[in-house]
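Mind looking over this structure? Questions follow.
Yeah, one chain of the complex is gone here, protein chain that is, but the others are all in their spots.
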Amino acid sequence: MQKYNFLDDYSEGCHPNILNKLIETNLIQQNAYGFDEYSNKAKQLIKNKLSNKESEIFFVTGGTQANLIIISSILRSHEAIISIDIGHILGREAGAIEATGHKIISVPSLNGKLDINKIQVALDNHNIIPHMVKPKLVYISNASEIGTIYTKKELQEISNFCKRKNLYLFIDGARLAAALTSTYNDLTLNDLSKLSDIFTLGATKNGALFGEAIIINNSTLAEDFNINIKQKGALLAKGRTIGIQFLELFRDDLYFKLAKRANNLALIISNEFVKKGYKLLDTTQTNQIFLILPNILIEQLEKKFSFYIWKKYDEKHSIIRIVTSWISNEDKIQELINSI
Amino acid sequence: MQKYNFLDDYSEGCHPNILNKLIETNLIQQNAYGFDEYSNKAKQLIKNKLSNKESEIFFVTGGTQANLIIISSILRSHEAIISIDIGHILGREAGAIEATGHKIISVPSLNGKLDINKIQVALDNHNIIPHMVKPKLVYISNASEIGTIYTKKELQEISNFCKRKNLYLFIDGARLAAALTSTYNDLTLNDLSKLSDIFTLGATKNGALFGEAIIINNSTLAEDFNINIKQKGALLAKGRTIGIQFLELFRDDLYFKLAKRANNLALIISNEFVKKGYKLLDTTQTNQIFLILPNILIEQLEKKFSFYIWKKYDEKHSIIRIVTSWISNEDKIQELINSI
Amino acid sequence: MQKYNFLDDYSEGCHPNILNKLIETNLIQQNAYGFDEYSNKAKQLIKNKLSNKESEIFFVTGGTQANLIIISSILRSHEAIISIDIGHILGREAGAIEATGHKIISVPSLNGKLDINKIQVALDNHNIIPHMVKPKLVYISNASEIGTIYTKKELQEISNFCKRKNLYLFIDGARLAAALTSTYNDLTLNDLSKLSDIFTLGATKNGALFGEAIIINNSTLAEDFNINIKQKGALLAKGRTIGIQFLELFRDDLYFKLAKRANNLALIISNEFVKKGYKLLDTTQTNQIFLILPNILIEQLEKKFSFYIWKKYDEKHSIIRIVTSWISNEDKIQELINSI
Partner (left out) sequence: MQKYNFLDDYSEGCHPNILNKLIETNLIQQNAYGFDEYSNKAKQLIKNKLSNKESEIFFVTGGTQANLIIISSILRSHEAIISIDIGHILGREAGAIEATGHKIISVPSLNGKLDINKIQVALDNHNIIPHMVKPKLVYISNASEIGTIYTKKELQEISNFCKRKNLYLFIDGARLAAALTSTYNDLTLNDLSKLSDIFTLGATKNGALFGEAIIINNSTLAEDFNINIKQKGALLAKGRTIGIQFLELFRDDLYFKLAKRANNLALIISNEFVKKGYKLLDTTQTNQIFLILPNILIEQLEKKFSFYIWKKYDEKHSIIRIVTSWISNEDKIQELINSI
């Protein structure tokens, strides 16, 4: 690949600390299946950030895997999920959730976020019993698919609503680090442990080779969860390989530092485009920049850089997505800015 | 852990070449989702060992994952699997196969292996239509769950039978390296590519951090297989992480050298026990030794070593399993021999 | 129930001929599981109307059952269905299809019908491989959920498109009798046997106690279909009970005569409302009338009759559904007309 790539936040390997720790611990014998000392320590580091004493932590390799295990483990056969129309589980996971037997109820959203009015519509549309599935789990992503984030007030409102309506709240945190280090953010991991039944903490997109932590805050949902992990083929024999990654990412808050860097770089790019008069699809809150650009400019940028053309905007414009990461090259970013 | 561990072949990390290559390539941008250059090269190295031009290769992280994706991808809803009673899919995968909707027909076996008479019995027991599932896939493991292996003649016979009966043949190769480097072996990877519809090539138990290659030799079964990988949550964003591992393992046949070492060490241990008059459950053909030992000796050995007590043999004896690996410590093996 | 009920076409029992035949044959011993002589004869009567020699016929008790068996029997795990947003499988079957593991892709439609442009949009939105399900089956209903029907030209166009795109075409015929006897219809059972891969022929809503015939016109899809029927719990031990119903309904075309009567009565009601100046949601083509009525009139009608309030239209109007059937009482229809 000749062109520099702003396609995503997983085009490189991992933070060097992780590789160093893999080397350092390589020949030390450990218990298999996640019962190793590194996994235990990593879980403790994460737990230290949560005051919810019920929270239990499990590690798996990826986001789709986490989503499908969580949902199939906790829902009964007739229970369904509420998600916005561009939710990752709806459009980018090859039917992973339906393959476990559950319907996802789609709700339109413009800003990538769900709110209680939208959830209420989904409930109202599913009240002909027994001819309809029963909505039981609310799925949101923070950061969202288009990089926007939830405020504490917004999340509190959804959380209260879910409790009132007897719905589970699950937050997909594939890019949670980006959300929690956004300049617009006022949420903490501890808040999430109190406001949600389950959330995930993605590492693949923030400096790990792979890895997703599943935090179950509602202890009844944690029962036998590890059997479900095994059943879906997600239990690594050498669980240490994930444990070590989270250990390094949560030692000295490296996890948040890496995400903060990605966010800052995104803001620099975003601001430069805006200065030059180009429009954003939405405010750049995390490490994804959605720009409405003339097709002519896009073609020109594509000569030097790779990025994702999100969709057509009008005859002469398209929306593109530029993603920065913990390892984005600052020289290349400068080169991009100079190319506008 | 104070005691040296002969529990399994996945208590340590991975071969140093893999870590070195991870470091060397770490910051090179690559396509995601397995379309990286390392995965491509690794697949080419494996293909070079197969003369079957139809064979296609896919990488996933683990064995249960490989098994469930293969089976759910190729079977129709009413089709079932034939396996011996101690098959890994039957007893050690937490219902992973049934969770995808398929029944496994269990056939008793003493030596860990299936043969055409046993398959015929399974067919005969499932001929009341439409009240019974339709047996469609024969599942065998090489090496088997108790370390025995298939000869070329045995496999040829099963393969011919399956073709005649319109059954798929799938070989679980979680410990295929051990099988192919056994002193009793006369099979090659190329043979497997011609005799089976699908086989897997395990790396977790032979020097990788994780990783399983799926080799589909029947091209109609490979169609859309990658969507099934994604659907089951098994598609790594940084697919390079598996590609690099197979690249290193198949460069200069490291994969086979590591397995050969494990087998040799197992034979040394096995021979020493036999010399001292102890009996084996079956001939030691690969890196697993199944010994019938007096409980008194077992207790004594347990003070210094960890191993798995397979099951009770009689009032005074039990069967234990000792596993050697690519990295087993020769001093510790000597210490074990001295303790007999 | 005091009020006369126009809620649906299944509020009464069945046509007397069926009960008479049940009595007549009651004590004659027959083979179980659908291998009885009545089922055989009934299938022959239906086959006589199809020139497609490949067509095979199976009987089940209901429509949701038929839909879920068909779809789970013929689709692979990653394959999906395309349906309009108000398709029965999407909103009125409690997640039956998803429970077998398949995603339904929803396409908006105003007139209850699908067309090739809409199908193409669904295909275009599912081309990011391997992150998306593969659309493989097109699901349409004739008559549609809102009573509209397909013309031969429309169906021919969809059929050709599906063949070109390698998609299966499945027609849900829960109200097929109503469609084929509509004054707007130019299709025959024989046309359906050539234009679709599978269609169903509903009897529950047209004079039977229950019963749905599944006609598979693509013989590769019929293989082992009966095992799938059994697996989903849809194989009646006394299959004669369905066989006898279809035997009576297809003797002397009773099936079509009953539907024709229902359609005619619907047209009478529909015309009377139109004469009085009320608007229809769409032309009344079959036995369902969708009327936009003032809420005041609705309240008044509800004193004497039961019907379904489909949805709110504006502040002062709602859409109601009136359904006629093979057994609708003409006096009550006159009473309804007089109440306008």
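All chains are identified by letter, namely A, B and C, in their written order; residue positions are counted from 1 within each chain.
Assume contacts are C-beta pairs under 8 Å (C-beta built on N, C-alpha and C of every residue); 3 or more make two chains touch, one makes a residue touch a chain.
Since this is a predicted model, take the numbers as computed values, not measurements.
Touching the chain that is not shown, out of C:Val274, C:Ile298 or C:Ile327: C:Ile327 (per the contact rule at the top). Contact with the omitted chain, checked across C:Thr25, C:Asn40 or C:Gln156, is made by C:Thr25. Across C:Ile149, C:Ile227, C:Leu249 or C:Leu291, the single residue that touches the chain missing here is C:Ile227. The residue from A:Ser106, A:Asn206 or A:Asn228 that touches the chain not shown here is A:Asn228. Interface note for the absent chain: among C:Lys43, C:Lys205, C:Lys260 or C:Arg321, the touching residue is C:Lys205. For subunit A, the residues touching the chain absent from view are 33, 72-73, 76-78, 100-101, 129-134, 224, 226-231, 235. Counting the whole complex, the residues of subunit C in touch with the unshown chain are 1, 4-5, 7-8, 10-14, 16, 19, 22-23, 25-32, 61-62, 64-69, 93-96, 99-100, 204-205, 209-210, 227-228, 230-238, 240-241, 327.
Touching the omitted chain from subunit B are residues 77-78, 80, 91-95, 98-103, 106, 128, 130-133.
Here, only the chains that are shown with their structure count from here on.
Rotation angle, subunit A onto subunit B, C-alpha superposition: 180 degrees, expressed as a multiple of 5. At the centre of the protein atoms shown, by the Cα-centroid criterion, sits A.
Chain centres here are Cα means. That of subunit A falls 42 Å from that of subunit C.
The mean-CA centres of subunit A and subunit B are about 33 angstrom from one another, to the nearest whole unit.
Annotation for subunit B: residues touching 2 or more other chains are 100, 227-228, 230-231, 235.
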